[in-house]
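The structure appears right after this line, and notes come after that.
Below is a slice of the complex: some chains, not all, each in place.
The letters A and B name the chains in turn, as written, and every chain counts its residues from 1.
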């Protein structure tokens, strides 16, 4: 990734908001930062109202003070543009900056994520502020990155957004006839004669909410609005980025993403960012594999480049239903988990716990008590020390995975907008299930996308590949023909990119690769299922059961479905295609099945775990031309062990480890360098 | 019923939307229709936007092509007017056509059921389109019916609807004083001095939503709005009907209803329709008795006339949470179930599965694969063959039931608007419970209404007859006096038609007929109940328990309630009244009780099952002057049997069946004609 090149070790620190405090506190902060080994602060995230009191005034005096303070204390700065929340005066004087929500309600000033992405006012003042900031701080040497806005998100349905939507459609489709075709508007007599007739799809037009999700009557319209809204917010980012770039051509510019955030197609965003950064807030009940997948997603959207961990909480979050404490050791463990998956920083939200408003019970390095004699501060300081020792040892290393799991925002949107066959179909969960099974086997996994280069992978898994965008089937076909192993399953290959069904038989453009035809699909409520047998063991067939006909593929399961009128029809199939193989799993089974099935696949591909370990030990690798780093993380509550097949150096202790079996304490971390 | 008289057999086919497809597909369709025995198509359901591109243009060229195509292939046409969804251009230029929803939000273009019933624009263009269509196709000989709009439904709360409501009230009540009295507006100081002060009851005025249902603060206002909205939509239908009638005086005109659809009082609608048609979409978890009751309702609203089954799915629906496949044989079985209850057609939605928008995963005769080599197509073809053989044998036959169950939209609305005594009181469910018990005994049942002629029935059951409209008690009184058996129970007789309590003691105007006084009513949550004993067996007393005093009636249960302070008060009573009997069941008990109780009633009336069968076999009858048809339907998963007491002819096989016991396979159907 691209921090400014002066960065010599993993930046350690995070969001710092001294403007919320009297200046006498600032010196206390500096002393505590030094004690904790904090060397990097993110400044100015929410200061728009303070910096710009009116249309024409800009006042950087307080920010100057803060910048000077942290500079004098030797710290690096990530400078935010503070456009994540517009000033109250601006909302009052220019209401076009306020959003209209999904229910069609014009909002007033309040909250965050509150600016309309098509507001002329925002378009005028946000890039201008970014430019002024860049101009003012262009010679500030310790700025290691610019941080635009904050956690872009939400959506808007105002008239400006509708106008923007029509423009976006005109550019995409050229003519209203092409729009009608793409959306299949002859259905329900929706034919448009003029772009002006098109309105935003929300609760007042094409959409509805029930069963815990949004439903649409025209998938094509709703999908295009998702794409458009993601693009419109990306445009907000680009305006500011370009404004900074103009002044500071070499600036490293980012914005902080949020992992699996459905509204924004981060794959598209990453292309516009100098480096990816993200905020990691797992729920205490999330399995560690989910966090791992989020990191790998963030690495994947920029094709494997390392990324910044921009935010995490040192102790508690405050917005969950139940905000449990991070257990001792977890602050360190999860920080290293990020690094293990490609992070080149360890940053927190936030340095000092605020006293008012809705995040005052969110954890911080410095608590309300105001001193460093707390469990959390001690843990943070110990980590700070350790990272100093580690230096830049883990930076510029990359993960080289042989297995890829395909994820796609368009498929996420499309599958969950689908009317039928089952409301329980959760795209992200389906992808996670395969990912988690691989992760538990300590296999490095890359998350890839429909436009990714699949060359070099041995196995590509694309669960629920419902929508096959133009060209994707060609890439998969080529991948398999050249010897790759491809896996997909139920509800795949149905539609092209406008959610129009590919006629001729499911799974559409994947049919030849897979050598099957899916005639029908049965759906089950949560308390019912069919069954099938694989290697002599019976597994459940849940959620959806495809009724498939073999067209070249062979059945791998023992005797097909075990029940109901489609008893005997195959469940797991394999098709030899070119020099490779294409597998299809016709139903949603359980973890035990996926474990066995993927073991077979990995054996076929000759892929082995990075290291052999006891349970609950996660191992990842990052490497460069000279060596490979193994990150060994014990997420369990008890000590575990791992086998090191060759000699290496444990970087946190400096110890040399000869080949052999080692113990690792609960919540402990090892970073072992093995030379190539 | 009244198809155009050229119809010689049960029309077979359904909704056909070739305008969604390129013309090269049309020939494939024709070939497949021929193969499947399809002879009838419903055209033009959603083509308003296509036919009328602007205020002044009408373009029937594509429809002409389609009409010619199907005509050349010998098919019959049901011609829809396509006013079920207005054009986008119309919504854009004339927003009065858009609705204001229950929450007071003005909608934009989108979805279906989307035209305001009081829109001047709609009132202008919808009947005009119907007229143009009638004019254009008045000489098209193979049109067997006109199908107006599509599944009328929903509601509107816009200013035009409010104006219409005031007009409707003026016509109904004459003066504001009469309105005040009808609505009891002295309560909470709601007195109106002018019609202009009256607003539509919704979330912004008299109503609220909680506990999964709508609540109102003024039942009188809300009830009248329900009636008014049903009438306003019926007016939409009548405008188009009249426009067609003017041009084609002998046209058979209908619109497709939806069974137990709460917003529209279909009893009132049926009077305006040449024949009833409806769309049958049971959930896979609905007991078959519920579907049976829907059919009987549709037959009942037009006093026993047969009806058209206008839509059903050949395989799956797509809008349910879990869209399971229709099991093999069920397409045929449920088609005959419709016929068994009075349908004179077997029609599907739809002929070819669309490729885009929200119904693309709804089943069709021709699937996305595009050919006929599918399970569903084979089943449909087999049925098509069979129906050809059956010819018109079942048409013009009527069901002659001796038992009637009373259902009433006004009672449906009123009981569920009631504030107290229990939120769990579900009117339709209460009626269904009695119906299902009779249906399982293979007794033909007519659904009747407050204005129905009760003459000729031996038993009339009116569960939860909360509202007794003017004259109804007189009709019941006369019915019982002349020897009829009348059954009702808890929460009956409380109010007159404006939901004003009939003072003097419950059950109000039914008190003399029943010979009881209900002093109080206790309510139970779902996990609690009282008990009572009948013929020595103990049954639960759930939901509501009336505390009744005998005033001439006798108690039939063994010793009254078994618990609580009203222990010993009677639960089941019988009153000799004139030459008949009136029964009262003071609580909601279980299926076992209803079965025993109704056995006693049927024995008393001398009514026997149509045929004796094993379990899960449904038997209905339709007859005419020369003979009677028994429909025997095995809904079970296993073979069953039935006794035929006299010789008959099985029409599907042509076999002669002598009196005796016969086996019937799982999902199989027998249609047996016995001559009179």
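Couple of notes before you dig in:
The criterion applied here is as follows: contacts are C-beta pairs under 8 Å (C-beta built on N, C-alpha and C of every residue); 3 or more make two chains touch, one makes a residue touch a chain.
Since the model is a prediction, treat every value here as computed from it, not as a measurement.
Here 2 identical chains are displayed in place, and the whole complex they belong to in this file is assembled from 3 copies in total.
To be clear about the criterion, only the chains that are shown with their structure count from here on.
Computed from the mean C-alpha positions, the centre of chain A lies at a distance of 49 Å from the centre of chain B.
By the touch criterion given at the top, residues 17, 19-20, 46-50, 53-54, 82, 84-89, 91-92, 105-112, 315-325, 327-328, 353-362, 367-370, 374-376 of chain B touch chain A in their complex. Of all residues in chain A, only 103-104, 183-194, 196-201, 203-207, 211, 215-220, 418-424, 498-501, 503-506, 517, 519-525, 565 touch chain B in the complex they form.
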